[in-house]
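Of the protein chains in this complex, all but one are displayed in their positions.
Right, chain A next:
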């Protein structure tokens, strides 16, 4: 009843959007599709929601084939496209009512499913959807995608352009929905959200880099990782880039994430080198890799 994807490929003319993608999403799983813009996430969503036809490969959603049983899929999934796609000139309540009606249900019938989300926007139910803030728009869109009690929920970048507080709330809602037995496939360009999924697939340029639980993916990071900081970030990056033993560097907040070609690392000589480059306040500490580090490493 989840999602199976086998050997899906899709190209637009010369551009390959997806090349030979295969993975499964288990029933009731919260599965994340993590990758930068243009990685092919939206194309995959559109193939699974029967909006596009793949060039090669098969896929099933909730047990239905995306090509032959597209009508059954359209009856049983909820889809929230990346772009805000509700009627801006309809009020919050009218939008929700409309989507309930076209799926042959009513707000009352499935109210408990959307209640947690809808209560937050209910005070604005007579406001036109176009006049809502970014976070409220996403909550309304999620309510509309949920109102017919879908078996599988597709959320394409639901938190892009949403403030951090709303993002956090949004993910808490997804967790609650998952408990109600809904399979959720969600895509996001934010690596910090990846850790909240049961399993994630890292995707770039139409290829799956890795599929696993967030913890396992992090543990696959091949080398010891160090946080390096100094008083001058720009100089620090410059100096490390030119350092002969540097394997990878990656700016991460106030630190630089650094891996070394040598094993084990010679911390003292690295520090001496940096001091020689005129840097002060140098700190070098071992740290835990994040999904972002793994992604950057795999994407190399």
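Note that in this section a residue touches a chain if its C-beta (ideal position, glycine included) is under 8 Å from a C-beta of that chain, and two chains touch if they have at least 3 such contacts; residues count from 1.
In this section, contacts and distances are computed from a predicted model.
Given the options "NADH-quinone oxidoreductase subunit K", "Cytochrome b/b6 domain-containing protein", "ABC transporter permease" or "Acetyl-CoA carboxylase biotin carboxyl carrier protein", say which is the protein name UniProt records for the missing chain.
For the chain missing from the view, the UniProt record says "ABC transporter permease".
Among A:85, A:133, A:242 or A:272, which one touches the chain that has been omitted from the display?
A:85
I'm checking contacts with the chain that's been left out. Which of A:58, A:75 or A:120 qualifies?
A:75
In the whole complex, not just what's shown, which of A:102, A:119 or A:216 touches the removed chain?
A:102
Since one chain isn't shown, list which residues of chain A touch it in the complete complex.
Touch with the absent chain occurs at residues 46, 49-53, 70-71, 74-75, 77, 79, 81, 83-90, 94, 97-99, 101-104, 144.
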